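Below is a slice of the complex: some chains, not all, each in place.
Chains here go by letter, A, B and C, matching the order in which they are written, and residues are numbered from 1 within each.
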Amino acid sequence: MSQQRIGVWLVGAHGGIATTVAVGLAALKRELVDEAGLVSALDRFRGLDLVPWSSLVLGGHEIRETTAAAEAAVLHSKSRVFGDDLLDVVEEELALLDAEVRPGTLTNVGKTIAKFGGPKVQALADEAPVATIARLRKDIEAFQSSLGLTHVVVVNVSSTEPPLATPAGEKPLQERTWAELSAALAQSTAASCPVPASTLYAIAAIEAGADYVNFTPSVGSDLPALDELARAKQVLHVGRDGKTGETLMKAVLAPMFAARNLNVMSWVGHNIFGNMDGKVLDDPINKANKVRSKDHLLTEILGYKPTTLVTIEYIEDMADWKTAWDHIHFKGFLDTKMTLQFTWQGCDSLLAAPLVLDLVRFTERARRAGECGVPKQLSSFFKSPMGADVPPEFGKQYDLLEKWAEAALPQGKSQK
Amino acid sequence: MSQQRIGVWLVGAHGGIATTVAVGLAALKRELVDEAGLVSALDRFRGLDLVPWSSLVLGGHEIRETTAAAEAAVLHSKSRVFGDDLLDVVEEELALLDAEVRPGTLTNVGKTIAKFGGPKVQALADEAPVATIARLRKDIEAFQSSLGLTHVVVVNVSSTEPPLATPAGEKPLQERTWAELSAALAQSTAASCPVPASTLYAIAAIEAGADYVNFTPSVGSDLPALDELARAKQVLHVGRDGKTGETLMKAVLAPMFAARNLNVMSWVGHNIFGNMDGKVLDDPINKANKVRSKDHLLTEILGYKPTTLVTIEYIEDMADWKTAWDHIHFKGFLDTKMTLQFTWQGCDSLLAAPLVLDLVRFTERARRAGECGVPKQLSSFFKSPMGADVPPEFGKQYDLLEKWAEAALPQGKSQK
Amino acid sequence: MSQQRIGVWLVGAHGGIATTVAVGLAALKRELVDEAGLVSALDRFRGLDLVPWSSLVLGGHEIRETTAAAEAAVLHSKSRVFGDDLLDVVEEELALLDAEVRPGTLTNVGKTIAKFGGPKVQALADEAPVATIARLRKDIEAFQSSLGLTHVVVVNVSSTEPPLATPAGEKPLQERTWAELSAALAQSTAASCPVPASTLYAIAAIEAGADYVNFTPSVGSDLPALDELARAKQVLHVGRDGKTGETLMKAVLAPMFAARNLNVMSWVGHNIFGNMDGKVLDDPINKANKVRSKDHLLTEILGYKPTTLVTIEYIEDMADWKTAWDHIHFKGFLDTKMTLQFTWQGCDSLLAAPLVLDLVRFTERARRAGECGVPKQLSSFFKSPMGADVPPEFGKQYDLLEKWAEAALPQGKSQK
């Protein structure tokens, strides 16, 4: 693998996650840090011939106008992350990312996100959806050809979009074929665009022959029409919504209650944090998508619906530190009520960024193995995994990854 | 199964767990409660033809002189467990247990436990080990024959013994054959007995042809010599130390940190509770056995040794409510230190008792399937499972149980 | 004091707090329990000649049709409170309360509360406000005269009302004199009544010559017009909103942060519980009154406004157990961000009921001392104390009570 270079195209290229990906990748290339937090760096996945850090090249779409260095400095000072001299050392590499960032789109991102759009994307506000797709696609293709990249993986790490209602009288997106959807797109204006921005990016990626990973709860490629397109183009697409903190805990703890027949009466989860994602989720419309993504798995794992409550609140001084407090009230033998509480204090971007790198490496590896469509072995990374056919228990999902790796390992090289 | 009656012989027959087993079984027989907390009652194990509640009959050994009703009343008033009128309804059934309780032994139980011994066991203080084994065995055999029981499962639910040092110049217990051990026993007095009380009970059980389950961290049958004896007698034996609370959480959470390559720097666990078990563990010698049992699995699951600390403290007013506070300090991407804390507030006897019933049912079922020796499918029930050949991850252990059940289910009857 | 009998008239006579007052008072009269939780029973208030338990007699208004015994049984079984045989012993006394319960009013209680109204109050739905006041007053007077009570204290322990908007063009309630308000009442119908139900009860109480205590965040007597009336009638009135749990903690902890110059950046509080009060507060309109009452004191104590968030959520299985999780993020020396979290697990009615008894005793004692208007020494009992002239720091508020008691104690009898 070592001579080939692989592109990582980040939608939301100057957000907290993308910035951390950039800082982290630069640090990994220079071996300034160990590989903690990276699933793909575990012994059990050695021998898979995953793409090395040195072969990854970053670029992306963004609606704001800023620089990676500026965003990294804010994260560093507000959230006290990144070792002391790290930012100085990686400055040059961050500038390389900046050189490969292109304007994204504001179409159907919703009011709260649109407010953050800089002059360049504002100027494109009336661009027709087909023109937007063509432009976004050209950006990805130019990135690949100008830098001589073997392949590109597009990752959506932008803010959560609001849900998009189906206009009265129209067929729901979930029921349309690619022919129907592309016809509708061809006739639509920015104002009447039938799909959210994340789907426009996904179409551009797939048409450019890139794989597509959706790390957010936005729709992205999670439509039958896009799956159809992806299979036609022989690319991989996967998502939705990286599982980094509270929901990871739910996916780990709920199976325990189920296995022990402890009856969960209520599961209450409160989340506070103060990053850009939090600011966007403070809009109740954007939040709706997220809460749904965090909540459904309890019922699926437990087999019954406990009382649930999820709040997500923007508390500015928390910066990138997401604190979740969960209160689980359960009933055991002879109707005895008991309680488990946990407090998770994690730094959001630092939890997410390594998973983005893992997803790029595993997806690229699956492509080399000839896979296309939805790689189900990546389910454990997502809150609401596309194409999942195991229950959303973390252990069962992770088994899929381990078994896939075992099958992919050359004979006699298993490291487990 | 329904005509046959199965005996459950509880060592520690008037302790908190045994008392809860008695109350709970009586309630289950009368269908006064649902089956929450019982693993064996899950849909996935239906169709296995497990022994029904109505077929189970209780008896046991005990060193104190009290009654099940008195112990149940204390648990009820101190710990506010057992529904309101439940104790009145089950009074008769508790008396049936009392009628089948026989004096245990104080040999090698240690000073702290010995203090609780009543006149009957005090009078037997000088009994030679071979005489003790014979007496205990006869009690079990008489229980079986007088009540016409098809089979008996002995379960150790007594207080944790202190570790027993190997006298200088003697071969460690772990290295002796059954021939060597039984010869040593034949020559020893109560004062020079080479094995702890739990092992005397285990020998008696196995020689009586009963299966043996060790729900405590005491040695019990966890010796090569006893495994040899068990296989010779064609019985099952399994243990050690029921996994009900904080350690269950460790077995569930540690695999998550491992799977995500999050580096656990320290895992600190503080446990407070106020029941008899707590009083006994307040003696540092008895506590040593327990702490060891709660701590080793982190290293085994993580593959490296984090800083660990486990305290277990007797706080009388907590009664049977065990509260554990765990603080897990871990390092993620780019050396970012994060924290997970949990507080577990569980009622100890109420968590343990249903597992005792599960172990009886699964063990009895394995016996009917012709198994002997250590049933590895029961690993998920124990902190330090005997004969384990999977890592102590709860998910992997539980898989063994599910696969065993699947294999045992009649074709076409799988309920999963 | 001992020959005289004092009436306690509870508005919300069959609610959780009133029921607990009834059970508790009966138990205190029989000396079945100690005086834990009762402020007025502390050594420092001995010698004040407070009214003894045996002299208190209960009655009240209620909108539902139930019995004290039925409500006590629900509390007992759902929330596992009240010792085992307590309810049997106090049954007779609870029946005495039932005999003195009269229908309340649904005027301006809001839709959520109105739904709980029984046939008797539904039948009175069109009663004019002046008729309602007259009826409620007659109930209190009849209670006093028929039972030969020296004096009556009315306590509002009913559910929280929604705020009542001032109709366009009308003078806000806060600016009206008693003459203006009583004129408006005389002309209004149930539908156009200018005051909430709690104020109708307060007027009835004051006109009956009873003292009035408002344990809820509802308006009650907290209007200049009612203060005017109370002083004219020479009675005491005091409130609002008993301070039992999370807000008590705020009133205790915020002064610490202020005294140490630790800068509170954010204070987030999440409350879950499952009693009737929770069900009513689940209506966002009713909740508004409550959240306001829980939040303002931080700014007053700290002298600046931190980011604050208070949620109150109805989680049915929690029953009367209110769990509050507070996360306080503060900045110390050299901009160092630190955190304090607490979890309060208290039983709401059991925390409130003794304070109701305390307020009755202290109010009655103040009356004997010749006080009228708002007794400021009772500030420490309330979240938003009426007439407060000290900052809402618990310590400073409690000092007022101690100093008042010291002044009231006969010379040489101080017990402190």
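Quick notes on this one:
As a working rule, contacts are C-beta pairs under 8 Å (C-beta built on N, C-alpha and C of every residue); 3 or more make two chains touch, one makes a residue touch a chain.
Remember, predicted model here, so these are calculated numbers, not experimental data.
The complex is a homo-oligomer: every protein chain shares one sequence, and counting across the whole structure file gives 4 copies, of which 3 are shown.
Operating definition for what follows: only the chains that are shown with their structure count from here on.
Chains making contact with chain B as well as with chain C: A. Separation between the centroids of chain A and chain C, computed from CA atoms only, is 50 Å.
Shared contact sites, meaning residues of chain B that touch two or more other chains, fall at 83, 343. Partner chain A is touched in their complex by these residues of chain B: 20, 23-24, 27, 33-39, 41-43, 81-83, 86, 248-249, 252-253, 255-256, 259-263, 303, 331-336, 338-347, 350-351, 353-354, 380, 393-396, 398. Per the touch definition, chain A reaches chain C in the complex via residues 80, 265-266, 268, 270, 272, 307, 309, 311, 313, 315-318, 323, 325, 327, 329, 337, 339, 341, 343, 345. Listed in rising order, the residues of chain B touching chain C in the complex are 76-77, 80, 83-84, 343.
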